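Entry: chain A
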Amino acid sequence: MPDTTIAHSFDESHIAQAERSVASHTDSILPVSVTDLAFTADGKRLVYIDRLTLRAGGSTIIMGPNGAGKSLLLRLLHGLIGASEGTVLFNSQPMSARVRRRQAMVFQRPVVLRRSVRANIDYALSAHGYRGLNRRERLRDLLEMGELADMARQRARTLSGGEQQRLALVRAVAASPDLLFLDEPTSSLDPASTHRIEALIRRFAEEGTKIVMVTHDLGQARRLADEIVFMHHGKVTEQTPANVFFDRPSSPAARDFITGGLLV
Partner candidate 1 sequence: MINPRKLLAFATVLTVHLAFGSATSMAQDRFIIVQSTTSTENSGLLDTILPAFTDKSGIEVRVVAVGTGQAIKNAENGDGDVLLVHAKLAEEEFVADGWGVKRFDVMYNDFVVVGPEDDPAGIAGSRDAVAALRKIAESEAPFASRGDDSGTNKAELGLWKEAGIDVRSASGGWYRETGSGMGATLNTGTGMGAYVLTDRATWISFGNKENHRVLVEGDPKLFNQYGVILVNPDKHSNVKAEEGQAFIDWLTGSEGQAAIADFTIDGKQLFFPNAQ
Partner candidate 2 sequence: MHDFASSLSLAVNLILSGDAELWSIVLLSLRVSLTAVAVAAVIGMPVGAALAVGRFAGRRALIVLMNALMGLPPVVVGLMVYLMLSNSGPLGVLQLLYTPTAMIIAQVVLVTPIVAALTRQVVEDIDAEYAEQLRSIGVSRLASVPTLLWDGRTSLLTAVLAGFGRATAEVGAVIIVGGNINHVTRVMTTTIALETSKGNLALALALGAILMLIAISVNAAVGLLGATSERAAHA
């Protein structure tokens, strides 16, 4: 058991470490291995991925033109929709309650419960089995992390778009997941709000959470990505380190995309 005084220190990485141990941490669910994953609707194959591996550490940004199947892939990986074929394994384990507890997702439009800010976070903590003092301390830390402490008692729905997304973010990491999916989390936000969200994402990544994020924003991808997965027509055409992708994209589609020529 970690000493609780550690969690009160100002060393952020120590806090993360301590909490990680407190929250029933066993084996990591990374890497994520995808084999022959397909999703078919109305006879149309919308996503087909023969092989894809997402390793621990760093941020993977999924890019691609509209309709490439990026959001669909996130939902398939996170288990929100069932695949028509193929498997997704988390450190060789199929999806289970335990695997689900170790991952989270933030949506393009934040879904906030019709409750106060703190009740929103508390809801996730409760669902993840936090109780008593542990829960209260974690709640306080998360409010601080999201810079939401001042508005803890406000109705979440009265918050601005950026504040709501920050709430959704800290709620998603309530149980310190190994893996965080983000589906265009800043697409409807102003630059200032986007900046604060990015800072939070960067912090989660630094604390060891694997980030898998869809974005249309090339600048954001350059700022956050360690690795790029490029999708086109439902397939992964490229998985490359970020600097390589932006300097020398290997597929013509990716090249067109970077120069703004490929929209669909």
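In the analysis below, contacts are C-beta pairs under 8 Å (C-beta built on N, C-alpha and C of every residue); 3 or more make two chains touch, one makes a residue touch a chain; residues count from 1.
The candidates came about this way: all candidates are chains of the complex that A comes from, given by their letters.
All values derive from a computational prediction rather than experimental measurement.
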Direct contact with chain A in this complex, candidates 1 or 2: 2
Chain A residues within the candidate 2 interface of the complex: 75, 78-80, 97, 100-101, 104-105, 107, 111, 113-116, 119, 123-124, 127-128, 153-155, 172
